[in-house]
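For this view, one protein chain was removed and the others were kept in their places.
Up next, subunit A:
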């Protein structure tokens, strides 16, 4: 096999493995045609198995260690941080909403109170205006009644005095007629009784 040859030659030379092309050249054209990989199929050549396993162990070990101690706590921290922040923000939003709800309720309450107060004021104003109007009306009624009474009294008085004057005129007319036409002298008392009798 190629590998055993390589190691065999290695033992004789300076410790460096000979390039595969040297071996290929030693074997002539037939091997050279297949390229400079010594004739085998590289993934199945056990020559480099120890080297690949060792370097895989080293690199993967370092990679695992780096991810476990540096990278993953870092990413985990970022994600944790974000989760916390979102939770905190949601909490704050919830608190603000409840604050807003409270403010809304307070506003509604204030509005209702103000509306009630306005209603009371309006009612009071209406009542007092009505009372004022009633008082004024009553005062005017009384005044008018007084004037009416005074006028009626005056009418009665005028009527009485007018009637009295009618009596006097009737007596004077009777006296004059008696004296001028009948030439009868009658006393005042007789005329008065006669007139009053004639009135009936």
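The definition used in the following text is that contacts are C-beta pairs under 8 Å (C-beta built on N, C-alpha and C of every residue); 3 or more make two chains touch, one makes a residue touch a chain; residues count from 1.
By definition in this document, contacts and distances are computed from a predicted model.
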{"item": "Among \"Spermidine/putrescine import ATP-binding protein PotA\", \"ATP synthase subunit a\", \"tRNA modification GTPase MnmE\" or \"NADH-quinone oxidoreductase subunit K\", the UniProt name of the subunit that does not appear here", "value": "\"ATP synthase subunit a\""}
{"item": "Option touching the unshown chain, where A:72, A:131 or A:153 are the choices", "value": "A:72"}
{"item": "Missing-partner contacts on subunit A, residue numbers", "value": "7, 10, 15-17, 21, 34-37, 41-45, 47-57, 59-60, 62-64, 66-68, 70-72, 74-79, 81-82, 85"}
